[in-house]
Every structure is written in C-alpha cells, then in structure tokens.
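A single protein chain has been omitted from the complex, and every remaining protein chain is retained in its original position.
Think of it as A, B and C in the order they're written, each chain with its own count starting at 1.
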Amino acid sequence: KTPADDSKDKPTIATELAAADVAEQGFDYYDGAMQYKDVVDELGPIPKLDKELKIGYVCKAFENEFWRMQKEGAEAALKPMNDLGIKYTIDVRAAQGETDEQGQLAVLNDMINKKYDGILMSPISEGNLVPGIENAIKSDIAMTVVNDAFMPHIGVTVGAWHLQAAELAAEWVNKNIGGEGTVAIVQGLPKAPPARTRTEGFKNWFANNNPKVEVVAIQNADWDRMKAKEVVDIWMKQYPDLKAIYANNDTMAMGALEAVKAAGKLEQVLVVGTDGTSEARKSIKDGELAATVDSFPYFMSQIGTEMLIRKMAGQDVPKVIYSPQAVIDKTNIDVQAEEIIGWTGFGEK
Amino acid sequence: MEDYIKFQNITKIFPGQRALNDVSFHICKGEIHALIGENGAGKSTLLNILHGMFSATKGKVFINSEEVKFTSAFEAIQKGIVKVHQEINAIPELTVAENLMLGNEIIKCGFILNKDQMIKETQELLDKLGCNFSAKEKMKNLSTGKKQMVQIAKALYINAKIISLDEPTASLSDGEVRILFKIINELKANGITILYISHKLDEIFELCDRATVLRDGEYIATLNIKQTTEDELIRSMVGRDVSMFGQRIKPFRVEKDKTVLKIESLSGTAGFKNINFELKKGEILCFFGLVGAMRTEVMRAIFGADHATGGMIYLNGNTLDNSSPSACVKEGIGLISENRKEEGFVKNLTNSDNIALASIQNYMNGFFVNRRLKEKNAVRVGEKVKLNPNNPDFMTSNLSGGNAQKVILAKWLSTNVDVLIMDEPTKGIDIGAKAEIYKLMEDLLEEGKSIIMVSSELTEAMGMSDRIIVMREGVIVAEFNRDEFAEERIITYAVGGMKNEEVF
Amino acid sequence: MKKFFKDNSRELSVVVAIVIMFVAFGIIQPIYLSANNIRDIIEQATIYGLMGIGITGVIITGGIDLSVGSVLALVGAVVAQMTVAGVPPVISIIIGLAFGFTLGIFNGILITKFGLQPFIATMGTMAIYRGLAYVVTKGYPVLGVPDTYRKLVDGEILPYLRVSVILFFLFAVLMYIILKKTKLGTYVHAIGGNEEATRLSGVKVNKYKTLIYGIAMLGTALAAMIQIGKLGTGDPTTGQGYELNAIAAAAIGGTSMAGGRGTVLGTVLGAILFAGLKVGLIVMGVDTFYQYIATGLVIVIASYIEVVQTQISNKTGLLMKIFSGKSSNKSGNA
Partner (left out) sequence: MKKFFKDNSRELSVVVAIVIMFVAFGIIQPIYLSANNIRDIIEQATIYGLMGIGITGVIITGGIDLSVGSVLALVGAVVAQMTVAGVPPVISIIIGLAFGFTLGIFNGILITKFGLQPFIATMGTMAIYRGLAYVVTKGYPVLGVPDTYRKLVDGEILPYLRVSVILFFLFAVLMYIILKKTKLGTYVHAIGGNEEATRLSGVKVNKYKTLIYGIAMLGTALAAMIQIGKLGTGDPTTGQGYELNAIAAAAIGGTSMAGGRGTVLGTVLGAILFAGLKVGLIVMGVDTFYQYIATGLVIVIASYIEVVQTQISNKTGLLMKIFSGKSSNKSGNA
C-alpha cells in the first residue's frame, strides 16, 4: 500500500482538461509517468523553432538554494540550446519567500501581461497560481510545471519523484544501519506535498520491506534549521538508540546534524537529508552528513525547459516526466553529477 | 422632605487604603446636598458607590427605601442616576455631539445614527448652557473648561432623577458657573435631587440646602447651610481652624529691577499673538482671564511644550532655549499643567516615582537610582503639600483627585527651577491644602524663585499676586499692579467690556 | 471643499503616495499602467483589503487580531469542502460567513469576558484555528471547488470587472456605514479613545467590543471564500503572515495602532498601495532580495508621507485660521 491509496479519493479539479487521470492519481503516483531518458528516446532530437521565443520561469523562492539552482540551471540551458539553433530568451523570477502566494501569482500575471510565449512554473501551493494559469490559457501561452504539484490545466509536469526520493533514502538507511534499529523523521512544514510524500514514503518503505526498522518519531520543524536542532536535541535523550534521522530537506538535516554532534553521537546516528545543496555536499565531504537524496535541481529545470520547448514545437510530451535523482554519500560525493545521472546535454541523444 | 437616598454603614476598603468607614446619612428628595471634606476624605468614593462604579465593602444604599446595588454605570444610568465625574472623561477623537450622546444615541431607520438630530439637540442644549462652541467640534480641540461643560450637558441630557456633580466648577469660568447654578436651581425646581461636591465654600453657601461633611473616611456631620457659618463648616471639615486663606502672609520681595523672564511678541498656533511681558525676581505674576483666554497655550509655548510661531524669550537676559520642555527644565523653568490626568502624572508609577520624574538626577548613585533617596524626598515633599496618604509606594492613580494634584506640585517642588509656571495650581484642592500651597508659593519666593500663576479665581489672583495680567481671546488686554487691583475693572477687562483699549 | 481635504488629510496622503508610486513605476515600465496590470493590482488588493477593512474596526477599539490569516485558511477549507460535497454555493457562503463571525466572536469573548490582551488572545487562536484547518483537511488541499461557486464569487461579469471586486466594494461600504453611521461605530471609536470613559457613559463596552471582533472577521471570511473561488482550491496552509499585510494596509491607511482612529477608505487605499507596490517591483523585475528592501522602504516612506502631510495640513489649518480669523473645525493632530 502506498500513499497513493489515500490520495485516490482526493477530490480533483476534474472538469477542464483531459488530464484528470494524473490529477486523480497524483503526480507522485502516476502510472503513465516516464523517466526523462525514455522521453528523449521516444521524442528524438529537439525540433527547431520557427521564431525566437520568450520564456519565463515562475520559480518558488530564491531564499532557498534549491530554487536558486533551478534558476541557474534554467539559465545555463540557454547557451547549448541556442547553439543548437533553438532561439529563445529566459527570465526566471520568484516570490518573496515560500509563503508569498499572492506575490508569486503577481509574477505569473506580469509574464502574461508581457506576452511571454511559454512559462515554466513551480507553484507554491496547489492553488495559488490558478487565476494566472486561467489567464494564460486564455492567452494561449504554453506552460509546464517544474517540480511539485501537477496541474491538470497545464498538462505537463517535470519533477523529482518525491516518493522515489523517500524510498531511495529509506533503502540507503536500511543498508547502512544494518537492517534493524530505530529511526526518526524531521518533517517540513506540512504545506507542500514534498513534506508529506517524503515522510510517508520513508515510513512506508520500512513497513513494507523491513519491519525490523522502526520509525519512532516524526516531528515538524517548519524547514527551519534551529527548530530541527531543537527537536533532535530532545530525541538524542529520548531515543538514545536512534540509528538514523531522515530530514525532508538539507537545511533541517544540517540543524539535526548539529544536535547529533552536540550529543557526541556522530558515529552512531546517520543523518540523511534531501535536495543536495552545496552545504550538504560539503558536509558529506567532511564526513559529517551521511547522505542526501539529490534531485539535481540544476538539471531538473533544464529538462523542464526542454520539455516546454518540445511542447511548443508541437511534440506530444507525456504528462509526467520524472527527472533523475540519486543518493549522494561519501562514496560518490566526488563524482560529477553529469556522470551520476548520465547527463549528456541536449545535442546528441 | 422624606429620606430619598440613604447611605447606611458604608465602608469601603481599597487595597492599601480605607476610603470610607461606617458612613451613614440620608439625602432628601429635591434638595441640593453638598458633600464636603478635605482631599481624600472619601467624597468621590461615596458617589462612585452610589453610581455603581465600585461596590461597598460593607453597608447598604437605599433609594426610596429600596436597597440598590448597581454593578455598573450602565445600570445606574438606566435608573436615571447620573454623575458628572471629577476627572474629565472625554473621548478626544469624537465630536462634542457624539461625546454628549454617548450611550444615548438617536437612531433612525432601525440602526443608522441620526446625526443631524444629535447635533441639533446637542447644540440646543449647549446654547441653553451658554456654550459658544459647535456641537460638531472635535472634543480634543476644546479647552478644559469647555470639556467640563460638555460633561455637565451630558448629565443634563439624560432624564435623570438624581444628578451628582463632582467638582463641576473646578475648570469653569465665572460666567459659566453662573449659568450652571441657574440650571441646577431649575433642576431642583423640577424635583431633581442634586449631590454636589466642591471645595469652594462660597458656592456651597449660595447653592446648597444641606451639607454632609466627611473627614478621613468618617462621617462628621450633616449641616443645614442656612444655619451654618463658614468657620463652622471649615472647622468640621478640617478639624481645626484654618487661617484666612488666599492672602500673602510673608513680606513682599519683588525685585523690580531684576527681570527673570522676558517675553517679546510671542505668538503661537493656538491663536494667541503679540504676547509681551516681564517676570521680575521674587514676583508672583498672575495671568487672569476667562476660560478660553489661551493662557494655557501661552504658558505651554513658553515652556516649549508647543512650538511658538514667533517671538523671543529671554531668561535672565539670555535667549532661552525653549525648543523642548527638557531644555526649559534644564534652564530652570517648570510648568505645572492644568490637566493633571492627561499631562500631569503617570498612571502606572508610584508617588515617589512621579514626584522624582523631573529630578531623577538628584537621586542618582552613580549609574543607579537610589530608591531610598527618592523615597525620602517623596515623603519630605509629600509632607509639605500634606499628601494623603503620604506613602511613596502608593500608586498615584489611586489617589483622590486633589491628592493627585498635590503629587504634581510635589514633583516641581523637588525640581530646582527658578521660574515655576503654575496653571490653575489649586484646582480641586481643599481649603486646608490650598492655604498650604499658598504658603509654599511664598516659601519659593523666599528661596529666590519667581512664579507665574494662571488662575481663574479672582480672590486667589488678587490675594496672592504682585501683579495681574488679564488675557482675553489670545491677547493681553490689561495689566494691574497690586495697588491697582480692583475686582470690577479686572473682570470687565477679562470679559471684554473694554474692547481695544490701550492698556500699557 | 477645504473641509473635505482637511477631514480626509490622511486618506489624501495615501493617495499622494499612490500617485507618486504609479507615476514612478509607470515612467520606468509603461506596461505598469496598462489596464490589465491595474486590474491585477486591484484584484490583488481584494484579499488583503477585505482582511484589512475588517481589522480596521478592531484596531480602532485599540485591539488587534492576529488570527485572520488562520481564519482565511480555516473558513476557506471548510467552505471548499462544503461546495465540493455539493452544498449549494449560496448556502455555503452563508455558512462560511456565519462560521467566520463565530470565530471572531470567540476572539472577542476571550478578550472581553476572559480579560486577555488582544494580542495574546488572537495569537493563541491563530495557532488553534490553524491547527483546526489542518485537522479538518488532514493537511491536504481541498481540490475541485465547482465552477458554479467560482463564478458566483469571482466571475467576470463585465470586462475587467469581477464579482470579487464588487464584493470588496460592498464590504467596504458596509464597514463604512457601520463605523460612521451606527451606534456600534461610535462606540468602537469611543472605546478606542477612552474605554473607561465609554464605560462610565453607560455603554456596554464588552458587548460592542465582542461584536466588532465578529463583524471584522466577516471581511476575512469573505476574503477566504473569494480566494477559494479564485484558486479553485481550499488550502489549509494559506494565509501565513497575511495578518501583517492586512494590518499594514490599515496602518498605511492612517489607522492608529493605539486605537481611536482609522477609516475604511484609508485601509482600502493602503491595500491598493501595498498591492501596487508588490506588482510594481515584479513588473520592474527587481531582484527578490532587493524587493524586500524596497518593500520595507516603501512602507516606511509611505507612512512618513502621511506623517508629514498631516503636519502640513495642520499648519494649513493654522494659516487658514490666522488669515480668516475664524476657528477651523477639525485638527488632524492626534
């Protein structure tokens, strides 16, 4: 049983477009989802465009390094694409923080008013961009979602598969703690689906695969470093035998790590984060953080851009495309990301 | 006349203070009954019990032989029992009409306020009271006296059976007092019972039928005014003879050739203009005028509380830096403001802190305030002004009205200033204490200080001052030296009988 | 005429700030003044505006309501669930309003009957209502709000004119009438100006204070229902930090946090200034990090314009008085 079962009876924005099947299943549990590589194999090279496009990316919040990496990736795709003769410009903007739902909507509306041809977006919540999306549909603007919520109106979502991320983490933890013991989860604000999916996915993996590992505690730390430290400070005494801590993102993982270090249990407790921020990578290199599930935001947004362009060029792009992700630990920390995910650029696929 | 209101064994104990002790007496229907006594005797407390503001610790109140126990002002007002409070309780941002009708608004169409009607009725009432301001004026723009008139009008508006007036004339001009008395007598003629608190004995004799005397929370006597003398009244209030008040006792000590403060063509936003005068060393200079003459505004401008729009001020021959009150205090000028609740004391501080507020540097011990020094001073000065209770830890906001005024006085007595401006310094102060304050003023002169006193009481002005300046509508209209003092002429100038006359 | 300017000097100062802002943004980015963009600004202003207008009434009493953001989420989630479950839109809206009113009254009761400080009471309910929003939705957004409902609260009835903007306008008028023309309005101002004096005048202070907390929340309930109409989703996580924006709209519009003073028009203008600023920074493409700084500066500068304008208008009053020899009616001084 997966969290998909819970979400099956979730209500949907059923009416508008024929993408209801994805909405019903949820982006993370979609049967028809394809891996990026398979999509490229199927669709072939990126078609040339008949005019120069103006593309916008409504990102989430640049306060968070994860979204900055998305931005950098989207911008980095420009040159190779242009070199391939695919001419476009890209403008990446974000809201003021991850609670600024209205601000993000204003960014989207501005891009529509300025007549962008295509828009990538990473909505803060399931609904906050809907009025803008409706405007964009009216103006015939092509759209693609990058990471997070699937929007039936939009039809294409590129993102890391959160459930898979959680399962990768669980598998890694299982292996590295020797298949038994107690673990705990530091959860993000129960706002974005990632927090829920990662938490559930991690917990369920053990329930389904190895009941000898028990998830003894799940606590919310609002994506905040200090709050994560405070939670783990208490766990260090309450659960002295804890073997691993899984955090829904790297910022909280770093806070958790400080608490583990303060308790002198670095050797005993493995801390696993999510995202693959520079800070997390450095810590892995230093032998402190045990691992992070890297979803390669730098490449994810490039894939998003590619899919948007394919769509605008008239190709039939699948509804859900999973971008690559992998566990980074001390064994592969020095390996180039391109190598880990097999990234070869846009040209010769 | 039968018993109408009956107080039976009323005792009221506040934390830290016994305000009333076993007080019993009655009030007849349709009489004007005075409550008199020194500051802190318990007069306001007694009324507050009647009007549902406090509940008595012990004892009962009967009206028409029926026991009443109001738990809020609302209940009392519903029964037609209203009070004009000692402190002005106005809402500054609302208009006069809204203040006056508060709780008794006129409604049309179910829930919309009938503002036109409210303004009309308010204006009618104000006109009847001889008030020359508009019902549409915002309350905050009114002078203290006018605010007081609004409070009184408010009580009259409600169809009351019993009206209590707690020192209603403290900030009224003579003319306004006349009108008020006329109205009170009309009310009495209509069978309305009036309770009247005042420290002004002449008013009591003129207006009231009987007077109940309280002293230190104890009931002393109820006297029939017609058969009582002023001395008798004072003796029962104070428990001793009080020397004739409002007269200088000590020798005059004006140094005519030493000008302390010199004001040249001062004008200000409130509307006063071309104010010129000099204050001599050792002088008590009185500013007399009707309420609204803008004396307060002039004093505030001198003290830097408001910014003047023009003019020069010299202190001991040098230009005075009056950019702020703190600059003035530093230069040696102090101001006792007229409005004690809003500008006088700080409600969350104790007596000793309030008294020390303008002179903390005197009680410093390095970096720290020496609490003992501060309290010692508070007790010393409190004794001088006969503060009751003279307890440095007592919250000033819990003092009786007159005693709060004494705390403000004490604050400035603790501050070493050369020029003290006293705006209505004896407002709400009992006879005994008034004499003390006059004595203190003379003591200050003896210490080489000079005083500007703003007063609306002519007896006080003539009794105490070396010189009187009369103001009307923002200009100085006359000046009298002590040997020229003449009651009628001063009043005539103040009310504007001699317009545009050359005075200097 | 002069009287109009003097009476509304605070509102005028916000208008001045808005005009300055529009001209400045318009010069740099002419698209800012396009009809589309101005429509966007007004639509953005509705949510904070509705919350702010309600809160204005509360702030005038000298209180505050921090729970509005949570109520936005809770009422939105509950109404969304109802519409999804097939409850007719109009009935859902009525229930939503009643629910919002009740939540506000609960705040009011904590403050009046239980004697808690408004800040702390509503901080408590902010957490409680947020928790309830999570509990009723199990943390999931409520998807699939039906189109009939969405059209009802946010349909475009004329080009450039949405129902939501009309609702915003209507609520503003309602609150204007309540605050200016009714007994409750007078009492609200009186309580804020001097609660004790109001009580001594025989006004049942607690009753009216509680009531205004309830009525104020109608604005937030309306905002919640418009928001789910706009988004098609009831999100239990929405509204975090909105209370500050709503309060900012009121404060920029001249509402005194100390109570006693504030107007509906001012808050509406404050909300428009706020929305215009946000949209303007986005249209200009200002870097997010600098957007924070710019937002802060504009809040500070807009309020300062208000302070200065008030001073000038007081002086004008003075000049008027000096020259005409007549006493002017109102002073803007506080």
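Observations
Going forward, a residue touches a chain if its C-beta (ideal position, glycine included) is under 8 Å from a C-beta of that chain, and two chains touch if they have at least 3 such contacts.
The model shown is predicted, which means the values in this text are computed figures rather than measured ones.
Counting contacts over the entire complex, the absent chain touches A, B, C. Shown as candidates are A:E65, A:D91, A:D110 or A:E200; the residue that touches the absent chain is A:E65.
Only one of the listed residues, C:T210, C:T267 or C:Q291, touches the absent chain: C:Q291.
Touching the chain that is not shown, out of B:E67, B:E232, B:E342 or B:E487: B:E342 (per the contact rule at the top).
Along chain C, the points of touch with the absent chain fall at residues 62, 64, 66, 110, 114-121, 123-132, 134-135, 138-139, 241, 244, 247-248, 251-252, 256-258, 288-297, 299-300, 303-304, 307. Seen from chain B, the chain kept out of the figure touches residues 13-18, 57, 303, 305, 324-326, 328-330, 334-335, 337, 342-350, 353, 356-358, 360-361, 364, 367-369, 371, 389, 391, 393-395, 398, 411, 415. On the side of chain A, the interface with the absent chain consists of residues 62-65, 68, 97, 187, 190, 217-220, 224-226, 229-231, 233-235, 237-238, 251, 254-255, 258, 262, 278-279, 282, using the contact rule stated above.
Quick note on the criterion: only the chains that are shown with their structure count from here on.
With centres defined as mean CA coordinates, chain C is found 42 Å away from chain B. One simple way to say how far apart two chains are is to compare their mean CA positions; for chain A and chain C this gives 36 Å.
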